[in-house]
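The complex appears here minus one protein chain, its other protein chains still in place.
Right after this comes chain A.
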Amino acid sequence: MANPLKGQVIRLYKTLLYLGREYPKGAAYFRERLKHAFMKNKDETDPEKIKQLVARGDHVIKELEALYFLRKYRAMKKRYYDPEK
């Protein structure tokens, strides 16, 4: 793996792992899938492809943040606000 990208990839993995702690299906489920996804590409050497994969990882981070926000927002709305008539 190209050197500067290695740091990026590791940071991405750590960030995703941290986010996965709140995953609705459980942190263990998430960690397994995360590891599998990263291991699948571990022999990739083309810097361009690696950058693409990291970008895809960043996209997943945004999707998870959106998921968590929506879950919380909907739960709060349901508990504290009257349903629209």
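In this text, a contact is a pair of C-beta atoms (placed from the backbone, for glycine too) under 8 Å apart; a residue touches a chain by one contact, two chains touch by 3 or more; residues count from 1.
The rule is short, and it goes like this: contacts and distances are computed from a predicted model.
Within the choices "Pantothenate kinase 1", "Electron transfer flavoprotein subunit beta", "Protein transport protein Sec24C" or "Ribosomal RNA-processing protein 43", the name that UniProt assigns to the complex's undisplayed chain is "Electron transfer flavoprotein subunit beta". Although one chain is not displayed, its contacts with chain A can still be listed: residues 11, 14-15, 18-19, 61, 65, 68-69, 71-73, 75-77, 79-81.
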